[in-house]
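Of the protein chains in this complex, one is absent; all others appear in place.
Order of writing sets the labels: A, B and C. Residues in every chain begin at 1.
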Amino acid sequence: MGGFLSETFLAALLFGAITAAIPLLLAGLGEQMSEKAGVLNIGIEGMMIAGAYAGFLGAYYSGSFWLGFATGAAAGILVAALMALLCVRLGLNQIVIGIALTLGLEGLTALLHHFQFSRSYPRLPAAQVTPIPLLAEIPVFGPALFRHHLIVYLAVAAVFAMIWVYRRTQLGLNLQAAGDKPAALDVAGIDVVRTRTAAVLFTGGMAGLGGAYLANVGAGLFIPFITNGAGFLGIVLAMLARGRPLWVLAGALIFGGCLSLTTAAQVAGINVPTDVIQMVPFLAVMAMLVLFGRRASLPAALGIPYERGAR
Amino acid sequence: ADVKSIAILTPEEGTDFGWNQQGVDAAKAAAEAAGIEAIVASGLGYGDVRPAMREIAADGASLIIAHASGYATSAPEIAAETNVPVAIVDSPQALKEGLVADYTLSGHQGAYLAGRLAAKMSKSKHVGIVVSGEPPSWNSQSAGFAEGVKAENPDVKITYAVIGPAAYSDAAGGRRVTESVIAAGADIIFGQGNGSSFGMLQAVETTKTADGGKVLFIDVIGDKTSVAKDFLLSSVVWDITPVYSAMIQDLKDDTFGTKRYAIGLADDSVKLLKTDQIPDDVWSEIQKIREQIIAGDIKVEPTFEASAVRTLMTDVSADAK
Amino acid sequence: MSGDATSASATPLDASGGGGSARDIGRRLLITLGPIVVSLVLAGCVLLVLGINPLAYYGYVVDRGLLSPLGLQQTLTRMAPLLFLAAGLIVAFRAGMWNLGGDGQFLLGAVTAAASAPLLVQVLPGWLTLVAAFVIATVVAMIWSLIPALLRAYQGVNEIITTLMMSFLGVSLANVLVKLVFLDPATTVPQTRTLPVEDRLPRLFETTVTSGLLFGLVTIIAVHLMMTRTAFGLKLRVVGANPRAAVHAGLNVPLLTVTVFALSAGLIGMGGAVDIVGIQGNVRADWNPAYGLAVIPVVFLARMNGFAAIGFVFLLSVLSIGGESAARRLGVPQNFTMVLVSIVLITLAVAEYLDHRFNQARRA
């Protein structure tokens, strides 16, 4: 029983890939919304770590994963509110503020963890999974894909919800206009600052949720710097996807899959340093950029604050 | 010479139930025993620590313990510059009389014991090694563990997995990889990592073996009993206090820098943690093996290179087939 | 109007004009020091919550980062690589190219310098070794920037993604090189061979300050003058401010783009070299100081002005050296320094904004 290529093992690998992909997916979807509306949200790593910390705190003290997700998302939104105030309302440089927020929150959560948990390292129980009837019984894929916490299905559903929002709703048009030609949106009677603020807050919520998932479901605990660059990967995914949520999903799965691949290779006894294997997703993305790069154009007003009446 | 204070520099905070905490605690204990002051500089990271060393030297420390292999280049340089003795790790050839001593530590003997223990206790006859990265001290213990398993029962399979480069804080990665290793059939996990080892613990606690059984965890360096009582099979516990005490003594005797320091089973500076999970008969067998190692009847050599460790793992797995 | 300091895309108005009057300098000083005082108060509140006396903390920061001779030397030493990084970013940002791949370029420069210098020093005279290490690091970093440069120049691919990706890749590659290729066979620790202290860049006078500081200062000033006083710099700024105008004016935009990337990455690679042959001596596996994350905002706050960047890099170094020391002495985790730097960055940015607003109101 057991061993390489066993059903359980393959299922665990796939399961692991999904678990690793979900935070990237959430962050990427969030970042995509900001970028669509013209805000380059470099602070997403900070929003994620805030979400991871607050999410863990919420789940740990309340005993409820759902409350944890709620507090995580709320923390992300709180950070995003600061970013929206500074970058959208006041028009401060998005890169400066984004990096500053990331630095500050990584430091702050590490500090808080130090004083709060560094003697006890509390952990959460395993997350409750919701098997999808019938599908969950399929060998390998059932346990890997259809036995997850409900939030995972919701995250995937969010992809389709966002496709719908972008393609079919007035809000989608507004976001697109806010990123491509904010003045046109403004004179059409829609408040650009409000639209962008909403987008940034959404990013914060998604990033916070991603952080909370990472801490509560992915790791089951919070430790400093736990996000480990996931937010920056989210930025890359969002930029590559250029407004298409499905591409974010695909990208997140590729990254998650590559992580599992490194484990598979090791368990199979293939003697390749992990550094080399872990370059694979990045190499794949670079290759995609080289081949299809022409299409990776970005919203015209990305990164440029909007000020009414300015010329 | 007169020894007034010792200073210890660690890359992370001394609250990790592991390498950093062990260093800080031992330095404090050794200083207290010698009746001198201990200066603690923790959480310095893996970047440039020369500023901190220079400053501590200028503040009058009698000895600087650079408690990270990453500090082994800078510390001797600062020693030469400031004339303050330093102790470094992972650089056995770097001795310099009165100035630089090495205390390359290896728990490989203890890890060997842990391997014997794991092979005895594994029901699935399959154990896993999960590490956050591949620094020398992790490698020698991984190798020691594998050798112990193999010596106990060549039929026990070993699965070896590295979370990723610089994955010290990747708790989610630790959990994910450990779950995969458990799914591959392992029911005992020998885990080494800083923050990520809590992710491994989490995986062990929340994942069952294929037949619904319990998975157990063997830790290294520290004693995590207080945070993981029910799933902790054992730990290769280090105690560096004797090493630091010996350094202080050598400084007083002006023999610092003439010898290396090591830890081992003999003086209990490396020992296997006894937990409630270990049956008494197994424990006494382990104790016998310990005696044999101390007596030299069983030889355990440290292996530091990552590639050598990997080869060993492949070999071990191949043997198991 | 989208103010220069506040808009991510606006290039500062020509800096050549601003020979400051006394009042102007006073104002700059006020909008730099004012926010620092504010951030100290804010960060002090965090300290108070943690039960630490902020005054003691700041006392140490100032003393150990600025006033004590030893601390000042450390601060100046830390500035050396950061100055190169800032210079590289100034070239790119002024030309409107968002080179966010500094970390990868820096590390590859560092690793190749570290790999070559200890070997070269056995056959070459010391100074030639250092020159060679610099050249190698520069060229390698330049090559690493080639893909983003070509993609941007000929395919119009946004360089933020490509440089970020190449940075991730560069960091991994640097690790692989250290672990597999340039490994020092004499140690068990995965690291490159070590350049002996006596073969490194000389120190300044009787101090521990590396002469890399001087190179850094000269470089960043040279870059500043190049960008503001030469035809070449003006061409780059035209490309940055309005690429279509550059085409219209007959500039070879793709070529200039590639040049900008090469220059920027080369300077950053030099920063890696200066850190190695000036300070560190070798590169360990998994070493990544991630200087880019700190220097990028600094370059923006300096409005891509070389002289201002020197000031901000100095400030950053004081905070990091002094902060490390203060944290150790008071038992605060080192991470507090990150919080402090973050607050300083944000308040400086807000002060810029207020200053800009105030000016606008006054001119109206």
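Please note the rule applied: a residue touches a chain if its C-beta (ideal position, glycine included) is under 8 Å from a C-beta of that chain, and two chains touch if they have at least 3 such contacts.
In this text, contacts and distances are computed from a predicted model.
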{"item": "Protein name, per the UniProt record, of whichever chain is missing from view (\"Dihydroorotate dehydrogenase electron transfer subunit\", \"NADH-quinone oxidoreductase subunit NuoH\", \"Multicomponent Na+:H+ antiporter subunit D\" or \"ABC transporter ATP-binding protein\")", "value": "\"ABC transporter ATP-binding protein\""}
{"item": "Chains in view touching the one left out", "value": "A, C"}
{"item": "Sole residue of A:I190, A:L261 or A:M288 that reaches the chain not shown, by the stated touch rule", "value": "A:I190"}
{"item": "Candidate in contact with the missing chain, chosen from A:A127, A:A177 or A:I254", "value": "A:A177"}
{"item": "Residues belonging to chain A that touch the chain removed from view", "value": "168-171, 173-174, 176-177, 180-181, 183-191, 195, 299-300, 308-309, 311"}
{"item": "Chain C, residues in touch with the chain not shown (by the definition above)", "value": "4, 10-14, 16-17, 229-232, 234-235, 237-238, 241-242, 244-245, 247-252, 360, 363-364"}
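One rule holds in what follows: only the chains that are shown with their structure count from here on.
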{"item": "Computed distance of Cα centres, chain B from chain A, in Å", "value": "35"}
{"item": "Euclidean distance of C-alpha centroids - chain A vs chain C, Å", "value": "28"}
{"item": "Residues within chain C bordering two or more other chains", "value": "172, 175, 179, 333, 335"}
{"item": "Touching two or more other chains - residues of chain B", "value": "13, 165, 306"}
{"item": "Chain A residues within the chain C interface of the complex", "value": "40, 86, 90-97, 99-108, 110-111, 114-115, 224, 229, 232, 235-236, 239-240, 273, 275-276, 278-279, 282-283, 285-286, 289-290, 293-294, 296-298, 303-305, 307, 310-311"}
{"item": "Touching residues on chain B, where the partner in the complex is chain C", "value": "13, 40-48, 50-52, 54-55, 58, 69-70, 72-74, 77, 80-81, 90-91, 93, 104, 133-136, 165-166, 304-306"}
{"item": "In the complex, chain A residues that touch chain B", "value": "1-4, 6, 8-9, 11-13, 15-16, 19-20, 23, 114, 118-126, 214-215, 218-226, 228, 259-260, 262-264, 266-267, 269, 271, 273-275, 278"}
